[in-house]
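Okay, here's the structure, questions in a sec.
Excluded from the complex is one protein chain; the other protein chains are retained at their positions.
Our next item is subunit A:
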């Protein structure tokens, strides 16, 4: 009797987990697709943090990556170059404070030279 219950629970969990991913990211930012990666954009004050993960939400080491974030702040585009930091984080500083969830895009250049970009609305 135990085994069927377990399979039932497992199956239901699998069914919900599959649809849980599209919400906010692990670091409280917004997640978008960029090529074969997922990028999470966290803009706080003047700092822009971008976390790179793969399709399975596993962190991808940021070393070797280059990036640019173009964010629209107050009706003007702001270009923020991103440099790899610890773990799967790339970081950059904007000239002015960024508002709450600015719209824009993040472009990443991988260690192999391939580019990927994600759009945030």
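One rule holds for everything that comes next: contacts are C-beta pairs under 8 Å (C-beta built on N, C-alpha and C of every residue); 3 or more make two chains touch, one makes a residue touch a chain; residues count from 1.
In this text, contacts and distances are computed from a predicted model.
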item	value
Name under which UniProt lists the unshown chain, selected from "GMC family oxidoreductase", "Multiple sugar transport system permease protein", "Cytochrome bc1 complex Rieske iron-sulfur subunit" or "RND transporter"	"RND transporter"
Touch criterion as defined above, residue of A:29, A:92 or A:118 at the omitted chain	A:118
Contact set of subunit A toward the excluded chain (per top definition)	1, 4, 7-8, 11-12, 14-15, 17-19, 21-22, 33-36, 55-56, 68, 70-72, 75-77, 79, 103-105, 107, 109, 114-119, 121
